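As you look at this complex, bear in mind that one protein chain is not there, while each of the others sits in place.
When the chains are written out, they are named A and B in that same order, and each has its own residue count from 1.
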Amino acid sequence: MELYSLTIHEIAKKIKSKEVTIREVLDSVYSRIDNLESKVNAYINLTREYAYITADKLQKRLDLGEDIGFLGGVPIAIKDNMCMKDVKTTCGSKMLENFVSPYDATVIERLESLGAIILGKTNMDEFAMGSSTESSYFKKTVNPWDITKVPGGSSGGSSVVVSCDMAFASLGSDTGGSIRQPASYCSTVGLKPTYGLVSRFGLVAFASSLDQIGPFTKDVTDMAIMLNAIVGHDDKDTTSVNLDKKDYTKSLINDAKNMTIGIPREFLKEGLNPDVKEAFDNSINKLVELGAKVIDINLEYIKYSLATYYIIATAEASSNLGRYDGIKYGYRTDKFDNLLDIYTKSRTEGFGEEVKRRIMLGTYVLSSGYYDAYYKKAQKVRTLIINDFKKVFEQCDVIALPTAPNTAFKLGEKSSNPLEMYLEDIYTVPVNIAGLPGISVPCGFDSSNMPIGLQFISSAFEENKLLQLAYTYEQNTEFHKMKPNI
Amino acid sequence: MSISREEIKHIANLSRINVLDSELDKYAETLSNIVDMANEISKLNTDDVKPTAHILESVNVFRKDEVKPSYSREKILANAPTKESGCISLPKVVE
Partner (left out) sequence: MEDKIKEYEVVIGIEAHAELATKTKIYCNCSTEYGADPNTHCCPICTGMPGVLPVLNEKVVEYAVKMGLATDCEIAKFSKQDRKNYFYPDLPKAFQTSQFDLPLCINGHVDIFVDGVKKTIGITRIHIEEDAGKLIHDEFTGSTLVDMNRCAVPLIEIVSEPDIRNAAETIEYMQTIKGILEYLEVCDCKMQEGSLRCDVNLSVRKWGAPNFGTRTETKNLNSFKSIQKSIEFEIRRQIEELENGGTIYQETRRFDDNLGTGYAMRTKEDAHDYRYFEEPDLAPIVLSDEYVNNIKNNLPEMPNVRRARYMEQYMLSEYDATQITNSKRLANYFDKTVSLCNNPKAVTNWIMGDFSKMLNELNLEINDSKIVEENLANLIKLIDTNVISSAMAKKVFIEMFETGKDAKVIVDEKGLVQLTDESAILKIVEEVVNSNDQSVSDYLAGKDKAIGFLVGQIMKLSKGKANPTTVNELLLKILEAKK
């Protein structure tokens, strides 16, 4: 069995027991990358040299009997919107094509302090705006299950590398579904933590009140391990919470008997692909078999989530992306006659279509005369959605939904109509609006053998419930063992 | 259409993005479609609802007034497109 195909918990053990050296693990993963990268285009940038230097340092310490951390020697990939010191952080954009960050994101500091080795930065939709990774300036990542199809987005690269064993785990970011949807499209486990659980310091901001960093892993056990690694208060992020640290591996219990699962049947009535519906129904039946109780729940305002999202997210994004102005760093146009030119040309040339569209939309909803009708109104509807969820969680432990209404679509299929693309986020967006945690686990395949994801949502800070239910489901199914034939 | 050509021009200016005349109509249409979708929320009665600006309900998150070393000038200017005399430089385009 190839080393690269193992899970974190398996490889970490082998490294610690010295059954394998860290170098051997890296060799295995990098040769896998070298083999597949030209087919899937998942990495923007590999940090090979740095990885090997780190590996040698860790090995030395390990050989001396030191504790190198519970992720000691484990190679991990990072979505390219998280700043990494002395490494290019491009956000998939021409605007930051050559930007070298002088500092590390807090999550990277944490991972490295626990012994993880960063393999490289993965491809993404430009500035995390998209659901297919097609808007990346650099390359088009493809779905390893069918290379004519998209991997999902915006964290497409991060999902693909885990799906293809080109990393043991990866980090992505999720603002409206950008971890969960690509996880479901590529058959990986993806989790968006409760807003505030993971530090955003160093995550290039898209929508400040919605963004969260989360892991992609091969199984739920690894997910618990990764959460242990990245969760925790950060003084540098005032939106990060200060709670007692949980050990998420304690939630890896194979037992659904005391779980009540709520399903918003009304919401699932329209727009759901029949194969996805079938896989979803089967999953629920499985969980019932395993002892879970299922009830119907009603989320009155959930259907307004997409509208609310596109107002709030674009408004915040329009402000967050103002700093990309051609003045201090990043792309600057080379032909200009005045200051307005520097700004306008740099931004017009440096940003792609989707980014420009969202900036304009965000500017519009915040502009004088429209602020109350759009932005303020959306913030009020947000309150309604949050309260909706709070009420529902009084009746159930977890909400279950398909992660996405469809499986992966063909490259180019939805590029011409942004609205169509946005509708792919319909089941994931409400979770970000409410700041809740959500996990996607593989739960089947459609008639073209494309992966389908099952999503669980819990109340704030109850990732333990998500992990328990997901673990139970996983341990009683075989979907997580399937790998793409690439 | 909910957003006119003129409004697109105005928003583009505020956003410091250039939209060619030939693109104005397409932009207006695309953005109008999205805005129409978003405008669904106008149907809801939110008179007694407070807007949510922060998901977490924390207040008074402060830090101490203690100096920490700054980054070196080299690091700060490393990504500047052009620099001069220890500063980011712009050709004289600013009044």
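Rule of thumb we're sticking to: a contact is a pair of C-beta atoms (placed from the backbone, for glycine too) under 8 Å apart; a residue touches a chain by one contact, two chains touch by 3 or more.
The structure displayed is predicted, hence computed values, not measured ones.
Touch with the chain that is not drawn comes from one residue among A:Ser368, A:Ser416, A:Ser447 or A:Asn485, which is A:Ser368.
Within the complete assembly, B:Asn60 is the residue of B:Ser22, B:Asn45 or B:Asn60 that touches the hidden chain.
Listed residues A:Leu203, A:Ala292 or A:Val429: the one in touch with the omitted chain is A:Leu203. The residue touching the chain not shown here, chosen from A:Glu19, A:Asp63, A:Asp235 or A:Asp337, is A:Asp235.
Considering the whole complex, the residue from A:Ala42, A:Leu96 or A:Leu411 that touches the absent chain is A:Leu96.
Of the options A:Arg48, A:Lys140 or A:Lys328, the residue whose C-beta touches the omitted chain is A:Lys328.
Mapped onto chain A, contacts with the missing chain fall at residues 81-83, 89, 91, 96, 99, 101-103, 105, 200-205, 208-209, 235-239, 315-316, 318-319, 322-323, 325, 327-329, 339, 343, 363, 366-368, 371, 375. Within the complete assembly, residues 10, 13-14, 16, 53-54, 56, 58-68, 70-73, 76-77, 84-95 of chain B touch the chain that is not shown.
By definition in this document, only the chains that are shown with their structure count from here on.
One finds 23 Å separating the Cα centroids of chain A and chain B.
Listed in rising order, the residues of chain A touching chain B in the complex are 98-100, 102, 195-196, 209, 235, 238-239, 241, 301, 304, 306-308, 310-311, 318, 325-330, 332, 336-345, 347-348, 351, 356-357, 359-361, 363-365, 367, 373-374, 376-384, 386, 418-419, 422, 434-435.
Interface residues of chain B facing chain A in the complex, by the touch rule stated above, are 3, 7-8, 10-12, 14-18, 27, 30-31, 33-35, 37-42, 44, 46, 49-56, 58, 61, 63, 71, 75-76, 78-82, 88, 90, 93-94.
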